[in-house]
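Some notes on the structure that comes next.
Here the complex is missing a single protein chain, while all its other protein chains stay put.
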Amino acid sequence: MALQKSEIMLVVAAAVITLLSFAVPDWLAFTTTLAIASAMVVLGVVMLMRAGLVSFGQGLYYCIGGYAVGMGGRFLGITDALVLIGMGVAVTVALAMLLGLLLTRYREIFFAMLTLAFSMILYGILVKSQNLGSTDGFGVGNWTLLWFDPEGGKGSKTVLWLATAVGLAVALFLNRYFGSAIGLACEAIRENEVRVEYMGMSRRQILYINYVIAAAIGSIGGSLTSLAAGHVDPTMAYWTISGEFVFIALLGGTGHVAASFIAAMIFIMVRTYAVELFPNSWQLILGTVLLLIILFLPKGIWSLFTRKRRVAS
Amino acid sequence: MTEILKTEGLSRYFGAVVAAEDINVTITEGEIVGVIGSNGAGKTTFINMVTGYLPPSAGTIAFDGHPIKGLGPRKLMRKGLSRSFQIPQLFLELSVLDNLSMALSASEHRHLEMLRPVRTPERIAAADEILNQMGITQYRDEMVTAMPQGARKLLDIAIAMLANPRMLLLDEPTSGVSTDEKHALMDTVMEVVKRRGLTVLFVEHDMEIVRKYVTRVLAFASGVVIKDGPVEDVLADEQVQELVTGKRQQKPTEGKNDTQDETQKGGA
Amino acid sequence: MLTVWAILIDGLIYASWLFLVAAGLTVIYGVMRILNMAHGSLYALGAYAAASALGWYYNGVGDQLWIALAMIAACAVMIGALAGVIMERGVLRLMYGRDEVLMLIVTFAMLLILEDVMKLIWGTTPYFAYQPYAAMGRFNIGVLTVSGYQLMVVGVSVVVGLALWFWLERTKIGKILRSIIHDREVSEAMGVNVRRMFTITFMIGAALGAIAGGVTAPIISVVPGVGVEVIVVAFAVVVTGGLGSITGAAIGALIVGLARAVSIHTMPELELFIVYAVMASVLIFRPHGLFGQAVARKI
Partner (left out) sequence: MGHPLSRAGMRRTLLSTATSIALISAGVMGISQAAHAEDTFKVGLVTFLSGGASGPFGVPAAQAAETVIKAINAGELPAPYDSAGVNGLQLESVVIDEAGGPTKQVEEYRNLVQRQNVNAVIGYISSGDCLAVGPVAEEMQTFTIAFDCGTPRLFEDVSNPTYLFRTGLDAVADNVGAAHYLNDAKSDISRLAGIQQNYAWGQDSWQDFTLSMEQLMPDVEIVDNQTPQIFQGNYGTEISALQTRRPDIIHSSMWGGDMEAFVAQANVRGLLEQATAILTTGESGLHRFENQAPNGTILGGRGPFGGFMPENDLSEWFSKAYEAEHGTPPSYPASKMAQALLGLKYAADNSGAEGVPSSEQLAAALKGATFESVSGTVKMALAGGHQAMQPMLYGEYHYSADTGPELRNVRAYKGECVSPPDGQNALEWIKAGFPGADCD
C-alpha cells in the first residue's frame, strides 16, 4: 500500500514536531504533549460524531487510561510506558465491549446522557476510593521507555516523542479507517440507518466496533496525559472534561484526522492565554470563541483548509 | 419454474386499522409482477412486511422455500431479497460513488474492513458499470443532494441491484418523476433487470407502464388482494376498473393519503 | 419507621425542588428540541437576582415576609424572561435548524459566557439571603422537623406544575405549542408563527429556571458555580422522565428524589452516583425515558 498524500503530510508533521522538540522551550513541549494526548481522545469523539453520536462521557476512557498508568506503576510495579498504555487499552476495551452492547442501542441525546452517566459513575467510584487518593488523585511514579530511563524517569521531551510516535500511529490508522469500508459505513449510519440495514450491514455491529476503537484511542490519550502530567485524579472522568473534548472535536471538525490535533493545540493555547490575560473572564472568551466557530465554521476549522483548496482548484 | 416468494395469510394491523389482511401470494422465479391499488390499499405495507421492515401481525412468508418471517432487512438482503424505496433512501452527504462503493462492500461482506480504502479499483469499475447502465454517470462524483429526483430514484434502484438479489421489490419506482421521464426510467430499469435475470415485483400507479412491462398483476384494495392474475385479465376486471378510474379521480388529494403519510418523511 | 417517614418527606421536598429546576428544561426541549445546558445559569441568575434583591430589602428597607417572597418571584421572572429573550433572539435564533446535539454545544457555550458575566456582575463572595427561610420557621413532625420554607417550595412546585399543565392543555398558545410539538413542519405550513412561539417558550422556560433559582436562593449560599452543579442533575431527571414531558419531569423528579433520600438515610456513600444509576437503569428498560416516545423512521 503506497502512502497517500495526507499520510505523507502526517509523517512530515510528526518529524517536524520531533525536530522542533530540540529547539522549543520545555513548556511548549509539555503543552504540545498535552495537545497530542487530548487530540487522541478527541479523535475518539470524532469517530463517534461521524457515526452521528455525541459522547459526553469519553472522559470515562480517558480516565481509565490515566489510572491504568498510575495504578500499574504504583501497585504492580510496572514501569514501561508502553506496557502501561497497553494495560489501559486492555481494560478499556474490556469495558467498552461490555458497555457497547448497551450503548449501540441509543442515539442522540440518550446516547449522550448515558455515556455521561457511565463516566460519572466511574467518577463517583474514584471519589469514594480513599486508597486511590479520592479527589486528590495520586502521583504517577517514574517510568521507563523500552528499558531506557528517560531523563530520570520524568522527562518532558521523551514523553513528547512518545506522544508524537503514538499519535502518528493513531492518526495514520484513523486516516485509513475514515476512508475504509467501516469508516464510511459509520457516516452512512449517521445519514440513513434504514438504508444501511437494507444494504445488508448490521448498524449495531458497525457502531459497536467503532465505539470500542474510539474508547481504546481515548484511553491512550489518557495514559499519555498522565505520563506527561505525572498525576491522575478523578476529574478526568468528570463530565465537563468530556464536554471539553466535544468542544475540541467541533472546533476541528470531522473532515480530517489532522483537524483534531490542530484544534487541540489551538484550544490549549487559547485557554492558556485567556487564563493568563483575563484570569477572571477566560470562560467568557472560550464560550464566545465556541459560538463564533459554530456560527461561522459549522464544519470546524478544517473547513478553512478545504474551502481554500476548493477556491484554488 | 420454482416458487421464489410465497405468503400465506399475511396480515398487519395498526391498532384497529387494517393495513393488510390475509394476503396469499405466490411468485415464481423470473416473473415480473405489477402491484396496483389506490393509496392506502396496503401495497407498501405488503412490501415492508416481506422485506422485514414491519413485523406481520399474522401469517407466514417463505422465500425460496424457507420461512423468513421475523428476519430483519439485513438477513433478507443476504438471502437475495432486495428492494428500492418510494422515497429514495440514500446517503445524501456522501458522493454517488461512495453510495455505490458502500453497497458493493456490503455485498462482498467486506464492510468491516478498516485499512483498505473503500474505493477499490474493482468497486469503482463495478460502480461505473451500473452508473452507465442506469445512465447517471454524470453524477458519479457529486453528492446525492446535487441530484434531481429521477436520478435519485435510479441510484436507489441501482443500490438495490448491487446486492446481487434474486428478487427485487420496487416501491413506486416512477413516483415523483415527471410523466415524460417515467417511460425512459422504466426502460432503463427493466433493461438492467432483464440483463440480470431478476424476479421483480413493483408498485405502480400508471396503468400504461403496468401494461408495458408486467406479465401479472396484483390488485390491492383496503388491505386485501382483490385480484391476482395475468395483466389483461386483472385490468379488465370491473372492480379493478373502478379502482383504477376512482384512483385517477382521487389523484389531486394524493398527498394527504395515509400511505403517503407513512412514507413522506423517508428522505428527511 | 421514623426513617421511612423521613425518607418520604425528604424525598418529596427534594423532588419538588428537582421538578422546579427541571420543568423549564423539559418545556424548552419539548417545543424547541433544544436541551438547554445554560438552564443552570438561568437558575443561578434567578438565585443571584433574588439574593441581591432580598439583601437590599432586608438591609433596612423592611422585613415583611410576603413582600420578600413577592420580590423573589418578581425578580426571578423578570431576569429569567429577560435573559431568555436575549439568549433566544441573540444567539439561538441564528442557529435554528442545526443538529440537536450542536444546539447542546451552543447552550454549553452560553453557559460558559453566563458564568463569567455573573461573576463580573456579582463578584465571587457568597450571597446569602436566609431571612425568608428563617422567618418561615419550622414544623415538628414527631422527632423530625421540616422547615416551613421547604414546605412552601413543595407548594410552589405543585402550583408551577398545574400552571404548566393548564397552559399547555387549556390555552390557545398551549394548543399551538402542542401542534408544534406534534409536527413542526405541518404547523408552520398551517400558518403558525413558529419563531414567535419559540421566543415565548424560551422566555417561559428561562423564567422557570430563574424561579427555581430564586426560590432556592434563601436556602443556599449563592456562589459562582451553583448553576453548573444543578444542570446535570436536572438533565438526569428529565431524561429519566422522558424529554419534553411535564408529567415525565414530575415522575422523574419523584423517583430521583426518593432514591436519593433512601440513599442518604441508609447508605450515604452511594449518594454521589444514585442519580446516574437511576437514569441509566430507567434508560436500559425504557430507552426514551418513562414518558418519552420513540419516533420511528418512516420510509
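Brief remarks on what is shown
Chains: A, B and C, in written order; residue numbering restarts at 1 for each.
The criterion applied here is as follows: a contact is a pair of C-beta atoms (placed from the backbone, for glycine too) under 8 Å apart; a residue touches a chain by one contact, two chains touch by 3 or more.
Just so it is clear, the structure is predicted and the values come from calculations on it, not from any experiment.
Taking the complete complex into account, the chain left out of view touches A, C. Within the complete assembly, C:V223 is the residue of C:A73, C:I173 or C:V223 that touches the hidden chain. Take chain C: the residues that touch the chain left off the picture are 2-3, 6, 9-11, 13-14, 17, 51-52, 54-56, 58-59, 115-116, 119-120, 122-130, 133-134, 137-138, 143-147, 149-150, 216, 219-226, 229, 260-261, 264-265, 268-269, 271-272.
Contact between chain A and the unshown chain involves residues 25-28, 30-31, 34, 127-128, 130, 133-139, 154, 156, 225, 229-231, 233, 235-236, 238, 241, 268, 271-272, 275-280, 282-283.
Methods note: only the chains that are shown with their structure count from here on.
For the pair chain B and chain C, the distance between C-alpha centroids works out to 49 Å. Chain A and chain C have CA centres that are 33 Å apart. Between chain A and chain B, the centres computed from C-alpha atoms are 43 Å apart. Taken residue by residue, chain B touches two or more other chains at 53, 89, 266, whereas all remaining positions touch fewer. In chain A, the residues that reach two or more other chains under the touch definition are 194. Contact residues of chain A toward chain B in the complex are 1, 173, 176-177, 179-185, 187-188, 191-192, 194-195, 197-202, 205-206, 209. Interface of chain B with chain A (complex): residues 51, 53, 72-74, 77-78, 82-83, 89-94, 98, 101-103, 105-107, 110-119, 159-160, 163, 266.
Touching chain A in their complex are the following residues of chain C: 35, 91, 94-95, 98, 100-102, 104-106, 108-113, 115-117, 119-120, 228, 232, 235-236, 239, 243, 269, 272-273, 276-277, 279-280, 283-284, 287-289, 297, 299.
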